[in-house]
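Here's a slice of the assembly, chains where they normally sit.
As written, the chain order gives the labels A and B, with residue 1 at the start of each chain.
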């Protein structure tokens, strides 16, 4: 529970070097007290150079220290102390954690909240102002619920979760441990199911299932996850979902799969584990997507993918390299048709 | 109002058979007390086989009974009682309704809600905790308003509606009878209109119209429907809209049209009745779309559609079959250009 509010702490670069298992170049005694972007820097700050296109900033930054890749050799003189690390991204994540501190959010139940007496609340739980928790809920220890959250009947939430303002969890859903639900996320809204039964109106198919989020799931702001018609819509352990994503009823997302913003997964589609799904991707319903699949942004997946570890692109999607090859010809189509006309003329084809 | 909370009831398959006008194969006296997914089953449950790809589960399910299509003949021995019905989807919808029961949501006005004294509230209305209803509102009988809903000035809401937590209905909008608005839906936010009048800033066009939802409309979680600049944005009777959909100002959606998740309809576009719109479709503004049009997911509609009952695909969209034919050639483009080069070589075209 160490990741929400910044608190100033101090490290010498020698200490940070030990912590990150890196190699120092420059003054080991320099003190850093905050992280910074390399473009902005600032005395007493430590910065990060992971993307080579930002190298120019290394020679002008006012940061006191910079983390760089272990094989990096500066082409010019540098003022900051350098710390060479195996993986700058990982080291940055660790450094940022060190400069964060245990959440300062008030532990306790706001007077201006309404919790049904039947709800079970663990130790050190925070319940924010104007939050509502209905009958038979269960809230695990250390969980932080921000203001203005709605938790319906029979919902269980694990320990060490964070629910940001405006989260809505409808009746009967289950949230694991260490989950983070960002602002205005909706869990357990009705699946989209209707039948034309010959009357003048569509008939709604009751949605009687629920949603299950396993442990370590993170869901981005304003995303929606539909409850199952029967059974459960399942988001497996370690899944990370970005903002404004839609997951349909009875869908499943496998362990550690990452889904970027504004992607939609239609009903009953099962996505494997360790997949990487770009933004604005659409999946048709009732598909199976193999483990380790990578989908480029804006692709449309309309058929199951059975082989693991493949990449896809396009709408409808085809294998990534095939798409790139076809698309490079697509760009030449106007000249291609001229070439065809030239041939036809030569052959006297009308 | 029978579709939100599951309640266990019991039927013999003989009773269910009568209710669904089906034909029984197996023990008619077996009792079922809940619906189940065929993969999960469970003793005392009734399941549904509508998609042939799930047939294998029929031979292993622990469900006590299964609804199957009327012409279905099992290839192996089956343990559950079978009930053959004309349309499994319709029969499933009816069965699920039978296993639901009248909503248990508390009828009454929460103490922790703020309703302006000028608001007219019908019989048996529920108003949830921390809900706000502003001046001159009208709420029809039997309507259920969950916690944390906002209803602006002069809003009228019909009878037998359900408004889930976090719904926002801005001033002057009108909601019909039997409408369902899912969590965090926004009705009546400003249309997106600005003019460049030569100053250094864009000038906002005031949005003075409203939104009208006719009867039996359902709107999915986190969807947004803009108010008209003048007049009304209209969602006609029986329209079903999925999650995260955007409807622009002065748009209209015709009766019984169904729109899947994450689709966007730009301002002043009028969609006909009985259309089926896939997910992530985009419509340009000021179009007219004929009745009964079908649009495949992720399509982009940039021109009006004047003939009824056609299907479209692509971005920009073209007739469905044309798209499939062109796309099948698109996939062959790399080989096509090689064939062209071969011909040019043979003809000595440089």
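Operating definition for what follows: a contact is a pair of C-beta atoms (placed from the backbone, for glycine too) under 8 Å apart; a residue touches a chain by one contact, two chains touch by 3 or more.
This structure is a prediction, so every number in the text was calculated from the model and none was measured.
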Homomeric complex, total chain copies (2 given): 3
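Just so it is clear, only the chains that are shown with their structure count from here on.
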Between chain B and chain A, distance of the C-alpha-averaged centres to the nearest whole Å: 26
List of chain A residues in touch with chain B within their complex: 114, 130, 132, 148, 150, 153, 166, 168, 170-172, 184, 186, 189-190, 192-195, 197, 200-208, 222-224, 226, 228-231, 244, 246, 248, 250, 262, 264, 266, 280, 282, 284, 286, 298, 300, 302, 315-316, 318, 322, 325-326, 329-330, 332, 336, 339-340, 342-343, 346-347
In the complex with chain A, residue positions of chain B that touch it: 2-6, 35-37, 39-40, 51, 53, 87, 89-90, 92-93, 96-97, 99-100, 112, 128-130, 146-148, 164-166, 180, 182-184, 216, 218, 220-222, 237-238, 240, 242-244, 256, 258, 260-262, 279-280, 297-298, 315, 327, 330-334, 336-337, 340, 343-344, 347, 349
